[in-house]
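Yeah, one chain of the complex is gone here, protein chain that is, but the others are all in their spots.
Just so it is clear, A and B label the chains in written order, and each chain counts residues from 1 on its own.
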Amino acid sequence: MTDTRSQFHQLFGELYLPVMVTVGTIVVLVVLFAVVRYRRSRNREPSRKSEAPLLESAYALTIAVILGVLIWATFTAEAKVDKVSSDPGLRVDVTAFKWQWRFDYPGQGVPPSIGSDSHHAELVVPVDTVVGFRMTSRDVIHALWIPVARFKRDAFPNRYTSFDLVFDRLGTFPGRCAEFCGLEHAGMTLEVRVLAKPAFDAWLAARRR
Amino acid sequence: MSRPSVVVLVWAGFLVVLGLVLLAWTRSPLMNGLLFGAAAGTVLLALLALRSREPGRRFVPDVSVPTALTAVGIGLAVTGSAVGTWLLLIGSGLAVVGLAGVVRELARA
Partner (left out) sequence: MTTVASERPVPRGLLAWAAATDHKRVGVLTGATALVLLLVNGSFALVMRSELAWPGTQIVGLKTYNELFTAHGSGMIYLVVTPLAFALAVYFVPLQVGAAEIAGPRFALLGFWLYVCGAVAMYSGFLTQEGAARFGWTAFPPLSDSTNSPGIGSDLWLLGVCLAVGGMFVLSGCVLATIVRLRAPGMTMLRLPVFCWTMVVTALMTLTTFPVLIVALTLLELDRRGVGVFTSAGGPAAYQHLFWFYGHPVVYVMFFPFVGAMGEVIATFSRRRFFGYHAFVISLLAFAALSMSVWAHHMFTTGQVTNQYFSLTSTLIAIPAGIEYFDLIGTMIGGSILFRTPMLFAIGFLLLFLLGGLSGIMVASPPIDYHVHDSFFVVAHFHYTLFAGSMFAFFAAVYYWFPKVTGAFLREGLGKLHFLFMFVGTNLTFFPMFLLGEKGMPRRVGDYRGSDGFTGLNLLSTIGAFLTAFAIAIFVCNVFVSLWRREPAGADPWEGQTLEWATSSPPPRHNFDALPAVRSFAPLLDVREGKT
């Protein structure tokens, strides 16, 4: 069971961001050092040395090692994030169309949730459960973005795409279309409601009636 | 590396290597075709660069109105293909007049 949100935080928050901040700080400090130390008013004769192949190779190698670590972490995380379970706890079919969402719960005997001008489409899911999504579009390319899950995926017409998400916290969260899809793209929003498992079952039962 | 054709070939070599690595992941004809196609195009450029002797000096006038006319003609004709036949015809006409002018310039040089 892979939670895309925690994968994102491990990869971005605990690895990429600290590495980039460190590298960036070092470069800024070196530039400032050069600017202060080698300003013209200090009247130094400029150096005539114009190559340092050894130093430069060592430097390139250092970058390569750092990148190696980053790539390894990326591949590891992506393998987990992209994994699609053959037996998810819940299946949801997503249909994107200009400019709304439709969520079907196959096999649950509940009517789909379809957005309209007066209310958002609602994606209701149980907490800590692998939700297997199957998504398509009815017209142009859209993209389902659920910021709380730190995940998005494009919806193409005439094609199905599958992905799994796990929601690890209760509450109501915004979701939206991320791929520009025409006039009302900005308003193509949805609401994700994550319920405790008993509450989710009650919600299903109520919808069945 | 001090000859231009060698530089271009080195670059084509880089592209081929990247294309071969891509083969390890996918055999998509489109993706591989794009990279190897670019490499092939680069080799063609290298062959062109091989004829890199100094060309014979030719007189080029400081002002070449026919050249500008040709470009504007092409522009109008291309735009005209969406706007309407009249613009397409005007553009094509201008381009032909312009080209004739360029030919005359070349003949005079």
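Everything below uses one rule, namely that contacts are C-beta pairs under 8 Å (C-beta built on N, C-alpha and C of every residue); 3 or more make two chains touch, one makes a residue touch a chain.
Quick caveat, the model's predicted, so the values are computed rather than measured.
Taking the whole complex into account, chain A touches the unshown chain at residues 4, 7-8, 11-12, 16-17, 20, 23-24, 27-28, 30-31, 33-35, 37-40, 42-53, 56, 59-60, 63-64, 67, 70-71, 74-75, 77-78, 81-82, 139-141, 143, 145, 147, 150-154, 156-159, 161, 163, 174, 176-187.
In the full complex, chain B touches the omitted chain through residues 1-4, 6-8, 10-11, 14-15, 18-19, 21-22, 24-26, 30-31, 34-35, 38, 41-42, 45, 49, 52-55, 60-65, 67-68, 70-72, 74-76, 78-79, 81-83, 102.
Assume only the chains that are shown with their structure count from here on.
The distance from the centre of chain A to the centre of chain B, with each centre set as the mean of the Cα atoms, comes to 41 Å.
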